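Every protein chain except one is present and positioned as in the full complex.
The chains carry the letters A, B and C, assigned in the order they are written, with residues numbered from 1 in each.
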Amino acid sequence: MVEIIEYQPKRSELGYTFGGRTPVLRIHPGGILGVACEDCFGGRIRTGTDLPSAVCDPQRLNPISGPFHIVGAEPGDTLAVHLVAIEPARDWGVSATYPAFGALTGTHQTPNLQPLLAERVWIYPIDQDTNTVRYQDTNGLHHVHLPLEPMIGTIGVAPAAGEVRSTVVPDTHGGNLDIPQVRPGTTVYLPVNVDGALLALGDAHARQGDGELCGVAVEIAAHVTLLVDLVKGMTIPGPRLESDTHLMSVGCARPLEDAYRISQADLVTWTQDLTGLDPLDAYQLVSQAGTAHIGNVCDPNYTLVAAIGKTTLPGVIAFDGLHQRLRTTAAVLG
Amino acid sequence: MVEIIEYQPKRSELGYTFGGRTPVLRIHPGGILGVACEDCFGGRIRTGTDLPSAVCDPQRLNPISGPFHIVGAEPGDTLAVHLVAIEPARDWGVSATYPAFGALTGTHQTPNLQPLLAERVWIYPIDQDTNTVRYQDTNGLHHVHLPLEPMIGTIGVAPAAGEVRSTVVPDTHGGNLDIPQVRPGTTVYLPVNVDGALLALGDAHARQGDGELCGVAVEIAAHVTLLVDLVKGMTIPGPRLESDTHLMSVGCARPLEDAYRISQADLVTWTQDLTGLDPLDAYQLVSQAGTAHIGNVCDPNYTLVAAIGKTTLPGVIAFDGLHQRLRTTAAVLG
Amino acid sequence: MVEIIEYQPKRSELGYTFGGRTPVLRIHPGGILGVACEDCFGGRIRTGTDLPSAVCDPQRLNPISGPFHIVGAEPGDTLAVHLVAIEPARDWGVSATYPAFGALTGTHQTPNLQPLLAERVWIYPIDQDTNTVRYQDTNGLHHVHLPLEPMIGTIGVAPAAGEVRSTVVPDTHGGNLDIPQVRPGTTVYLPVNVDGALLALGDAHARQGDGELCGVAVEIAAHVTLLVDLVKGMTIPGPRLESDTHLMSVGCARPLEDAYRISQADLVTWTQDLTGLDPLDAYQLVSQAGTAHIGNVCDPNYTLVAAIGKTTLPGVIAFDGLHQRLRTTAAVLG
Partner (left out) sequence: MVEIIEYQPKRSELGYTFGGRTPVLRIHPGGILGVACEDCFGGRIRTGTDLPSAVCDPQRLNPISGPFHIVGAEPGDTLAVHLVAIEPARDWGVSATYPAFGALTGTHQTPNLQPLLAERVWIYPIDQDTNTVRYQDTNGLHHVHLPLEPMIGTIGVAPAAGEVRSTVVPDTHGGNLDIPQVRPGTTVYLPVNVDGALLALGDAHARQGDGELCGVAVEIAAHVTLLVDLVKGMTIPGPRLESDTHLMSVGCARPLEDAYRISQADLVTWTQDLTGLDPLDAYQLVSQAGTAHIGNVCDPNYTLVAAIGKTTLPGVIAFDGLHQRLRTTAAVLG
């Protein structure tokens, strides 16, 4: 019988950093966790007149639920988090232009002297029956239903080297990855940097475009169901993902080509480790068969995903088949 | 009855620049062109022992066929090139590690002091029956069939401002875009910078991974069939693409986030022009519904594609429906 | 009578993060601090055969002395640290090529597949009489004396938003700036993010070239004398510097143009605030009269300095004349 834990944070328990916080729960490898996550604005934007700069504290964006102490996790291990379900907690999501944030505006990291873009809020009704969200422009000219494709924007562990990072930052510890592939059916692998790993997550999206262009997805509060497991004695340099069909490596960096290089170089190395190919042959195979997927081009680090299809690597089993075992467990839950 | 033209260049007629060359043919808008294209190595690499640095002149890579003078094209117009078919001319393709080229090595633009990667060639047999190419590693450990997905790596017109650019460079005139979406069924729109536009193309790929990681795709010679047309009096800032399902804008720049910004900003502007949305509403719609696709992360400029599905823009017709008319013509040909 | 404090950390008291640590001392504004700083390798490399990867823990590089609690410092204030003297603690300095670190090699942030550069150590004898350090190549072909120009590589405060950052990182809290202008005679201004500010410093350099090309300067342990003061109720967005002749703003970012933009934009804003010029006039003045100085192009963020000469801004007094008052105090000490 697996351990089943539900966690609903009080508002005061929400976190704004990875690292530097006391665990809220202990979970054993193999355990199942149900966790309530607020949206990136802490639920404070509920109508088109709730402007982020008026209702949000800029140092308290992107709240996360956790951290969860994974029993037995030690530096040098890899944490596996299988996403079973992401259920919207409300019947709407929200997006916005946030001052000095987004890919098509000056920001604190890419400043300019031009007047800022106007701040505006869009509310997206969610229709669970049709699995869509509804876009409506400000002037009532145009509306369209877009697929509801729930994902987790922010998931990570305590960083290495005693660092504590804001939840708006993605890096090798995970964090604000904003990658659509972090969705139900995916296993997220994260390096364990401290005893207990200290997993935390939040910032669900009903959907997002590639790159999270304006800096804000269709943000939702959500109930997330996940399976937690541990790969003892195996280290990874940064986040990796696995779906039924693909192996994926994540790169977090600026400029964006460095995120590309990090993700692709890790995928080449991983391919090499799994297949025994020599380095140039692995480089060649990923060059022709690999894909690249843009997570965010707006956060303090940009994120890119390098992916290779499992059919390209016949017979290869990653992490000793853990993803498949987690899928099987998840199927029983469903 | 449409004009039908076949063009097979002599080796001496191959070009290595966009601009600066005399047209080889005149084509009327509405014309059909069948053109033979060499591979990026000029067909000089035929076995695993033909190393690029030994058999190729570094200033004569990426040969193109053309240029073709499009009758009536003037600066301020937009050229439309609909790709009907790309047929491999040989039963193999070739890839390689080329010295100081590729995303995971130092290059002339990103130099370092480390020893260079070894130069190596991979030959990919093409199986037209199964529509695959066959990857085989150097040590005989691993082989796999990958989908044959022919595309044109290099297509463009004479640049603006009297410039002449090497065929290895992608920019607002097109050129070495290395974008998988430039495939049969796609219409490529290019700005006309000089009288006659001076279209040229080459560098077909049997397939490539996203980013053309090692700098070289599965390179093939090919016979390309295309329809040429003209949008008079309409200017575009750089290449755009249209398929049956998507509108796409292309950005060419370094660093990669600038290619992202260029492509997404153009798609926002285009969306705004087509729908009448205000700028922030168009920004918002593309932010949630848009996708981004990586072309190359190895050429002198990187390329990114911003795309939006036509179902997201119901009732919208781009370029006065030209793509659909070209599709209809192409269907008759097929 | 001013407060005078000497601080000599035990090895166990050395810190490896900004933030997350208990103050070692309390200092009142106006106080004088004498502090012993280890070199970036913790003094572990003493001969050419002490390779960094063999003798150093990669998570314990760049030790700092402190943090010092500045009495009365609160978020919203600006901390002023005037550097009076930096005296080498030993009669030698050390440099090295460190694996996967430096501007002309692949790194964890800009990875490649090439073989790594060799690891090598250079010892630089310091001659206090001639104020030089002596470069000697490995094969005894060439030696030359270079000016001894002591500077502090790493100086900062606790970061904002509850973050804790490794001492190898420069950012808005200061940290591993690696800027030659952080030298005796300069006042360093830092934003106060937490009560007490929590100043710490280390990583002295006998000298460095612009950009710290190979990633390692001529690293020294040093005794540093500094004056500490406080500007109440005035916030700055990141580090600023003031010398007798120049006002300077520091930008920390990747890519390097973003560090340029941050530093220059802050200098434009600062110029505007000090002179009453309109924004475009301040932009124009800095455009023609400003200079830019490269700190590092190797750390997790690169650093650039924007500077403007005080003769360009006649009558302008920054921070209410604090730098001049600190200079006067320092002169008495000298």
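A few remarks follow.
Here is the rule we use: a contact is a pair of C-beta atoms (placed from the backbone, for glycine too) under 8 Å apart; a residue touches a chain by one contact, two chains touch by 3 or more.
Bear in mind the structure is a predicted one, so any value in this text is a computation, not a measurement.
Touch with the chain that is not drawn comes from one residue among B:I262, B:L277, B:V297 or B:L313, which is B:I262.
Residue A:L113 is the one among A:L113, A:M234, A:L274 or A:V316 that touches the chain missing from this view. Interface note for the absent chain: among C:T17, C:N62, C:T78 or C:T97, the touching residue is C:T97. Screening C:P150, C:G238 or C:G290 for touch with the missing chain picks out C:G290. In the full complex, chain C contacts the hidden chain through residues 95, 97, 103-104, 117-118, 120, 122, 124, 133, 135, 137-139, 141-142, 144, 146, 207-214, 216-218, 254-257, 260-261, 264-265, 268, 275-278, 280-281, 283-294, 297, 302, 311-314.
Remark: the residues of chain B touching the chain excluded from display are 16-17, 19-20, 59, 108-113, 160-166, 237, 253-255, 258, 261-262, 265, 268, 279-280, 283. Contact between chain A and the absent chain runs through residues 104-106, 110-117, 255.
As a convention for this text, only the chains that are shown with their structure count from here on.
Put simply, the C-alpha centre of chain A and that of chain B have 33 angstrom between them. Rounded to a whole number, the gap between the C-alpha centres of chain B and chain C is 47 angstrom. Within chain C, the positions touching two or more other chains are listed as 110-113, 255.
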